[in-house]
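A protein chain is absent from this complex, but the other protein chains hold their places.
The letters A, B and C name the chains in turn, as written, and every chain counts its residues from 1.
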Amino acid sequence: MSNQVLINDLVAANRILSHHGVLDAYGHISARDPVNAQRYWLSRSMAPMLVASEDIIEFDLESNPVRAGENRLFFERVIHGEIYKARQDVMSVVHNHSPSLIPFCNSDTKLRPMVGNAAFLGTGAPVFDIRSVDDEGDLNICTVPQAKGLADALGSHWIVLLRGHGAVAVGESVRQCVRHAIIAERNARQQIEATTLGPVKFLTQSEIEFAQRSKPKDPDRAWQLWKQQAIGN
Amino acid sequence: MSNQVLINDLVAANRILSHHGVLDAYGHISARDPVNAQRYWLSRSMAPMLVASEDIIEFDLESNPVRAGENRLFFERVIHGEIYKARQDVMSVVHNHSPSLIPFCNSDTKLRPMVGNAAFLGTGAPVFDIRSVDDEGDLNICTVPQAKGLADALGSHWIVLLRGHGAVAVGESVRQCVRHAIIAERNARQQIEATTLGPVKFLTQSEIEFAQRSKPKDPDRAWQLWKQQAIGN
Amino acid sequence: MSNQVLINDLVAANRILSHHGVLDAYGHISARDPVNAQRYWLSRSMAPMLVASEDIIEFDLESNPVRAGENRLFFERVIHGEIYKARQDVMSVVHNHSPSLIPFCNSDTKLRPMVGNAAFLGTGAPVFDIRSVDDEGDLNICTVPQAKGLADALGSHWIVLLRGHGAVAVGESVRQCVRHAIIAERNARQQIEATTLGPVKFLTQSEIEFAQRSKPKDPDRAWQLWKQQAIGN
Partner (left out) sequence: MSNQVLINDLVAANRILSHHGVLDAYGHISARDPVNAQRYWLSRSMAPMLVASEDIIEFDLESNPVRAGENRLFFERVIHGEIYKARQDVMSVVHNHSPSLIPFCNSDTKLRPMVGNAAFLGTGAPVFDIRSVDDEGDLNICTVPQAKGLADALGSHWIVLLRGHGAVAVGESVRQCVRHAIIAERNARQQIEATTLGPVKFLTQSEIEFAQRSKPKDPDRAWQLWKQQAIGN
C-alpha cells in the first residue's frame, strides 16, 4: 500500500466518521505507516470534516512531527503514539466523543456486544479513569503517562471508553478502525434501548470467540457505501 | 406480472428499505417467481442501495443460481430458499438488521402490535436462537439445517427475530414484505418508548384476528410515496 | 377568507404535517367552510405529501361529497363530519398516526402539557377506545356511531388519542390545528424523556387556564417558517 492510498483512506475516514456523527468538530483518526512501523500519519489540528490530503502529517512514535516546523498539532496526539508503541497489531487509532458512547463512559453498565459484527466489544469495553494516573482535573490526555495509562486500560481490547470524555477505538487497518467506531456507536444506542425492555442477552463467550477467529465477510462493502454516502462518487 | 415488473419492484424495494434505514450495507430482499414457484430472484452480494436490475439473479429453491457461472452471491441466501420451501403463501423474503428490532432480538420482551397496521405481529414475533440448531458460535445462517430451523421458528408468522443478529420478514408480495419490514421497525421504536411510560396495551386478540381476515385499505399508497421519497419520480 | 385562501392553507398544512412526520402516507386534515358551516373541505384519499389544490373536495356534514360523482374518498372522513357537528367552534380537524403519540394511545399515562404552548392539552388528552362503541376488532373509524363516540370522547378538548390507532386534533383554524398536531408530537417525545428522569412536573391548573384565556403571541411565525421549510418560498 503506497502512502497515497493510505492517505486517501485517512481522508475518507475523516469524512465518513463525521457523516456518521462519530466525529464532530473534534476527535482524530491516525494510521501507522505500513512500511515504517515507527511512524504514523495524522491530520493537523482541525475539524475532521475539512481534512484534505495535504493536511496529513507524519509523526514518530514519540508523537513528534517528522518534518521540522509543522504547527497546529493535536495536543492529544500522544494517544496515538503510545497505543502504537503498546500494540504492534494496531494500524489505526481513532479518538472521538461519539454521542451514544458517553452514557457508557459514565456508568457501571458495560458496553457489550448485541450482534455479531459488534463481537469485537468482547466481554465489555473497559473504561479508563484518568484519575488512575493523576487527579489534576483535566480530562484530556495531554501527557505520556496519561496516554500510557490509557493504552494499559485498552489492553488487548479494540475500544476503550474514557470516563467523562469519550472513546478510543483501534483497528488492524483504517477501514477496520472506522468500522469499530461506527458499530460501537450503533451498538451503544441499541443497548440503551434494549435496557428499557428489561434484562439484555448479549453475545455468548463462544460467539465472541468465533468472531475473533473468523474474518468478517465482505467488510469493504460497508466502507464503500459509507464513502459514497459521505463523499459522493 | 412479468419478470421485469417483479424486478423493478425488487430494485425499488432495495432502495426504499435502505432509505428507511431498515437495510444498510448488508441484508437482502428476494421475490419468488410468480410463474415458477420453484424459483426466486435475489440480487448479487452488494449494498442494497446500489442494486440495479442487472444485479438481480434467478435461483432455485436449493439457492443455487439457475444460470451457470454466477458469482458474488450472498452466503446467507439459503434463508430465502428454505422459507420459500416451507411457506407456499410467501412470495417475498427480506433479511435485515433493522436497528430498533435488535433490542427485541436480545430480550424476553416480545415485539407486539401497537396499532392496526402492525397486527401482522400477532401475539408477538418469535425469536430464533441459532443454538437450537448448532452451537459453533457463528450467528450467520450459512447452512440448510440452520435455515430450516429459522423457517420452523418463523412458522406461520410474518416476521421472526434472530437472537444476536437481526430479523427476517416475509410477505405475499414484495410490497407487503417491505411494508412488514418498515412497520416492524416503527412499531419496535414505539413499543420501546411506550415501555418507558408503564404497562403497554397491545392489540387485542379479536383486533389481531380482524386484521388477518380483512385486507388493508390502499396499501399501495405507502409504497408509491416511499418509492418517490427513495428514488424520485 | 376566500375558498382559495382556505384551500391554499389546507395544501400547505398537508405538506407541513408530512414534513414534520406527523402525517405519513396516511392521515388527513380538513377545514370547515368559513361561509357555510354545514360544509367542509378535505382531499381525496391520497398521500398528504402529494395533495394539490385540485385534490380538495367539498363535503356536507354527513360526509357526502357535494358534487356528484366524486370518487377515491377517505373511508374515515366520517370523523370530520361528526366532529364539525358536535363542535361549533372547530374549524379544522386532522387525523394522524403521529409516532410519539402512539405510546400514549396504549398507556394509562396521560399526555400532559410540559410547556406553555402545549397548554391546550389541559389536564391530559382523553383516550378513545373503539370498544366503547362496538367490538368487531376493526380499529378504524368507519361508521357514524364510531365517529360520534370519538367526538364524545374529544368533548371540549383539542386532541383525543385513539387506542391502538393514532390521534385526532382540532383547531379554530387550519393553522391552529396544525400547531396543535405538531406541538402534541413534540410534547409527547419530551414527556417520554422526562419520565426517564423521574416524576414529571406538568403545567399547573392556573397555567393551563391562563393559556386558555390568552391568545398565543405571534403564532403565525411558526406557520410561516414551517411552510418555508416544507415547501420553499
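Quick notes
Rule of thumb we're sticking to: contacts are C-beta pairs under 8 Å (C-beta built on N, C-alpha and C of every residue); 3 or more make two chains touch, one makes a residue touch a chain.
No experiment lies behind these values; they were computed from the predicted model shown.
The absent chain, not drawn in this view, touches the displayed chains A, C throughout the complex. Only one residue in the set A:Asn36, A:Ser107 or A:Thr123 touches the chain that does not appear here, and it is A:Ser107. Residues 24-26, 45-47, 49-50, 75, 97, 99-100, 102-109, 131, 135-140, 163-166, 192, 195-196 are the ones on chain A that touch the missing chain.
Residues of chain C in contact with the chain left out of this view: 113-116, 186, 189-191, 193-194, 196-204, 206-211, 214, 217-218, 221-222, 224-226, 228.
The criterion applied here is as follows: only the chains that are shown with their structure count from here on.
When the CA atoms of chain B are superposed on those of chain C, the rotation angle is 90 degrees to the nearest 5. Shared numbers divided by all numbers used gives the overlap of an interface; between chain A and chain B this overlap falls below half, so the copies present different residues.
Chain A and chain C have centres, each the mean of its CA atoms, that are 47 Å apart.
Annotation: 33 Å between the Cα-based centres of chain A and chain B.
Shown for chain C are the residues that touch two or more other chains, of which there are none.
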